[in-house]
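Reading through the structure tokens given below for one structure.
Removed from the display is one protein chain of the complex; every other protein chain stays in position.
What follows is chain A.
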């Protein structure tokens, strides 16, 4: 999964199977935001195979740690998006009471199962 050198672990290529642009572009974006990264990019060797190669070069930190941090950041970002989205939908429903009544009566079971998580 990781193709790097044993002596220098600040640069490595990570090969992910069963992935495509969806996750790769998002990971590349968060990697770029990290100040420890000098170079990052992703490529898809062949469109018929679901494989992605992510290349990370850092300023000294081990590349896999930086990738792990980037994935962690991405997860937190998505979690925050989800919370904000939930709140925005609640707010919208509350402010549009008439429409909300029609939608809520259909999806009340769905919302209950969500809140109990």
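One rule holds for everything that comes next: contacts are C-beta pairs under 8 Å (C-beta built on N, C-alpha and C of every residue); 3 or more make two chains touch, one makes a residue touch a chain; residues count from 1.
Keep this in mind: contacts and distances are computed from a predicted model.
Per the UniProt record, the absent chain's protein name among "Inactive serine/threonine-protein kinase 19 isoform X3", "AP-4 complex subunit epsilon", "DNA-directed RNA polymerase RpoA/D/Rpb3-type domain-containing protein" or "glutathione transferase" is "DNA-directed RNA polymerase RpoA/D/Rpb3-type domain-containing protein". Where chain A meets the missing chain, the touching residues are 20-23, 25-26, 28-29, 32-35, 37, 73, 75-82, 84-89, 91-93, 96, 99, 102-103, 106-107, 109-111, 113-114.
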